[in-house]
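Below is one structure; the comments refer to it alone.
The complex appears here without one of its protein chains, the remainder shown in place.
Every chain is named by a letter (A and B) in the order it is written, and numbering of its residues begins at 1.
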Amino acid sequence: MVQASIGTRVPRLDGREKAMGASQYLADLKLPGMTQVRFVKSPLAHARIKSIDTSAAEALPGVAGVVTHADVPDTRVGEVVMDQRLFAKEKVRYVGDIVAAVAAEDLETAKRAVELVQVEYEELPAVVSAEQAMDPGTPVLHEEYPSYEVIPPAADAHKMMTDHNLCWKGMVKKGDPDKGFDEADEIIEDTFDIPAVQGSPIETHGVVAAPSQGGGGVTIWTSTQVPFGVREVTAHGLHIPISKVRVIAPTVGGGFGSKCQVWVEPMVAALALKSNRPVRYVMTREEEFEITQPRHPMTIHVRSGVKNTGEIVARQIRIIMNTGHSVMLAPIMVSLVTNAAGAPYNIPNLLIETVAVFTNLPSFSLVRGPGGPQAAFAVESHTDRLADVIGMDRLEMRMKNCVNPGDLGPTGQELGGVGLKEGLQKVKESIGWADDRPEGRGVGVAVGWYATLIGMGSSATIKMNEDSTVSLITGFVDHGTGNVHGGLPIFISNELGIDVDKINISSGDTETGPWDYGTVGSRSTYNHVRAVGAAIEELKREIRKRGAGMLEADPDEVEFEEGKVFVRSAPDKAIPLGLLCATAGKPGSQGPMMASGSFNGPPWPPGPDVEVALAIPSFGQPAFVAQAAEVEVDQETGNVKVLKIASACDAGFAINPIGVEGQIEGGTIQSLGMGLTEQMFFDDKGHLLNPSFLDYKVPLAPDIPEFDTIVVESQSDQGAMGTKGIGEAPVVATAAAIASAVSAATGATFDRIPLTPEYVLSRIEEAAATV
Amino acid sequence: MVKELFRPAGKEEAVALLTEHQGKAKVLAGGTDLVVLLRAGKVTPEIVVSLNRIDELRSLSFNPDDGLRIGALVTHSELIENDDVRARYPVLVETGKTIAGPPVRNAASVAGNLCHAAPSADFAPPFLALDASVVLFGPGGERTVPLNEFFLGPNQTALAGDEILTEIRVPTPTEGSGANYQKLGIRSAMEIAMVGVAASMTVNNETCSMVRVALGAVAPTPFLVKSAAAAVEGNAPSAEVFARAGEAAAAESKPIDDIRASGTYRRKMVAVLTRRALAQASSR
Partner (left out) sequence: MKGEAGMECTLNVNGRTHTLLVRPDETLLDALRDRLHLTGTKEGCGEGDCGACTLQVDGRAVNACLLLAADAEGRDIRTVEGLVQDGDLNPVQEAFVDSGGIQCGFCIPGMIMSADALLRSNPDPSDQEIQEALAGNLCRCTGYIKIFQSVRAAAEAMAGSK
């Protein structure tokens, strides 16, 4: 492998060991004396716990320990609002709520022990829909919600969450919507429903925990995107000093946001501490579906005023999120979906209000592009209707109203690089927008954005080794996204003039790696490049300093490239960089050179003349997507076949095009799943009816249409080298584009996804009946 | 919990084991259904009898006199790839390709698809339409059961607790015959049929004869729809005739509502798919 320059296609550094089956994922870890963990889970969605008897389980031979709320501090944990018991105490609030954990010598014994734990419940009515939750006649899920502890920045807002079963709310208002509607020629109003869907990483969640040697602490290996978050919540929940909790993310097999919540780790750690043994918990696929945090189901009302010329002059959006039983990251989620729903139009008069309500379903939380696909399906389907009503081409409607560089986003932030219209133009050409098509075929387009999460820090250490290799040591996690193994090696190689295969990476360990907020919110490349860049600047100074000493020159005269250091006037007398670190036989040698750096995005406050009531009021520059689909619809069965997708994403700048394309392709296909096949079915008692890959249908290889991956590079004025975070934007608009294409092919309109054959046929028949 | 796994080398030995452990044993061939059920605790046999060492059950043969004979261990993939099957029973190849994905098809036995007796078993409708029968072997020897008498209910068959299915027999197709399977699912693979319809017929001198229509996933068992076949029998193939047969099939289907589809939709699709299957079968 050679020295890589920025923008070249370099395979990810960990690809080789992954292809060999040699990478160590969580389930591959084995510790001596390790026991197996199973949870005792509530079969009811809502119930009071009258008693818990673990004696029979504890007496079973082979059981190493049983833990309930009685074994952990009487406290609540959370990342914003402290609302979660580690183990359910007073009540259970969803099917699967964890009441106890059992560790045993083997899985079979653990399963038997789980059956021996006696829990007596008093069943309460289950609240499963948002509509039910907001009805004052239904039970309150969190009776003591106002008294829960809250992190200080959110405390004032939390005091306002007093409505029945209200978890969180937020809003933005720009211009004068009432006045805008008065100016409109047509006013259209629609309501859309989007079901819960799952991130569904192929690796399920898992945790291994072991008591620290010497006692008093715990080491946790976990399949997580946020090791430092795990450390913090575990320390808080178990009343252990944070420095005594070490969290290590091994190779992580996908997350899509589902691994950025912290809840099982402290429970498993409690069991390790109580049994004083290493313990291992690996979720079954069924549990992955039942107890992890899926994407929010939402009902979205959209009302717009449009001029006959196509200009959208006013828009009002109300989003109701079913947030499940717990707060988790709902305050952040409300901010994200509110911002996403304002995308990506320049509408002078805009009001977006979002509420999240508690129900007795699993906690819904952040899944790749949180709120983005839901909002885009609603806003884009509605925008199609606007175009149809005034007789304008649907794509032209976007061209007319989409944001341009310098426009203001919904929170009044000025947009820098905007590669949206370029993307639209490219997908228009790729999909053959204006081509004649046979009956039953149609094309659709949808646009959207997703903003980088800013305001949380990242740090990294760079080490130059004796053999002229470089080690990156950091708390970053790369759960497949390529932020660490795909993009950073090119950057480091380019900056230090060393080959990519001379770079070693040690990541995801809270003890050895400097702090990072986590691989979430499309923030990683944006932040990590800056943090690593700062460390590299420091390292370069040290190289020059040591090089000057060894080469007997002025530091300003010292240069280095291709792994060698030399004096500018005498490049022929270059020595390997590693010699600066060599220790053997060198009295006074300082060993490897190390340098650290950090970055935290500058605050980028909301603009003037907007009202913003959000937990996160400011976002990084969004990445834009324009996605188009061509479909063929079987008019008798309603079956939709996607023939082609063109997916354009404005990445600002692509450091490693392989990685950027991979994000676009993977995100787009997840959205295709949302559009056509994926949904979680809950019954009215809160039971999930399809907890398997057989009935929860993620797209398969033969479902993939012809695909055109289009990278647009608008050069963000914010991210390092013009980059934008693009982990999430590609997932935003494809479901909407497919719905639009099916609408074009059939003449029907759609107010929910997925477009199952049965639903499509019913809408075709309704459309035919109204003609 | 399974106490023992037996791997007998002959079918007599297998049957002896089943007789000895009657009611406490399960038979294993490809394993793609049984192993999942075992793991989930949905079946709890004391012993499992694997047929995988009984080599005679691997045979797959065709000759014009006996027709097609599919041994109990023949996998979906082996059936799909067999030259005789490809040449004379293309409907079985088309059907097989709609089932699960290659790793499952490489292990799953065709016989197991029938013995598991899911209402949606994909192979059931085409075998019914091809007038297949199954050979059951027990302590008293062999008996041959027409497939349309084999399915008794969801996961229930005419197999006695001490019997194994040793062979599927399919008659040689007559001159001018054709068959087709129509499956409605959501994805392109790994799909349980929402509705499955198979049709077969012989067309000579513009007249349809020996018409058979079989439905899957719309009743407790896969079944032959006589009224649909009768609507076509003796007529010239036409869209109108096939549509009438489709309506007849829909009327006889008894689909349920579940998360995969509503009963109403399924019934409507029976009409559409029956019409399509008949049209395809007639044009072969």
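One rule holds in what follows: contacts are C-beta pairs under 8 Å (C-beta built on N, C-alpha and C of every residue); 3 or more make two chains touch, one makes a residue touch a chain.
Note that the coordinates shown come from a computational prediction; the quantities given were computed from them, not determined experimentally.
Participant: Taking the entire complex into account, which one of A:Gly217, A:Gly666 or A:Gly719 touches the absent chain?
Facilitator: Hidden-chain contact among the options goes to A:Gly666.
Participant: Taking the entire complex into account, which one of B:Asn106, B:Ser209, B:Ser238 or B:Ser262 touches the absent chain?
Facilitator: Of the candidates B:Asn106, B:Ser209, B:Ser238 or B:Ser262, B:Asn106 is in touch with the missing chain.
Participant: For the chain that's not shown, point to the residue among A:Phe256, A:Phe476, A:Tyr517 or A:Phe653 touching it.
Facilitator: A:Phe256
Participant: Where does subunit B touch the missing chain, residue by residue?
Facilitator: 1-5, 7, 28, 30-32, 35-36, 38-40, 48, 50, 52-53, 77, 97, 100-104, 106-107, 188-190
Participant: What subunit A residues would touch the chain not displayed?
Facilitator: On the side of subunit A, residues 9, 11-12, 14-16, 18-25, 27-28, 30, 36, 106-109, 199-204, 251-256, 280, 284-285, 479-482, 658-659, 661-662, 665-670, 692-694, 698-702, 704, 707, 709 touch the unshown chain.
The working rule: only the chains that are shown with their structure count from here on.
Participant: If you average the CA atoms of subunit A and of subunit B, how many Å lie between those two points?
Facilitator: 44
Participant: For the complex, give me every residue of subunit A touching subunit B.
Facilitator: 108, 636-637, 639, 676-677, 681, 689-690, 693-695, 697, 699-703, 756-758, 761-762
Participant: Which residues of subunit B touch subunit A in their complex?
Facilitator: Residues of subunit B touching subunit A: 1, 101, 184, 186-190, 192, 194, 259-262, 265, 268-269, 272-273.
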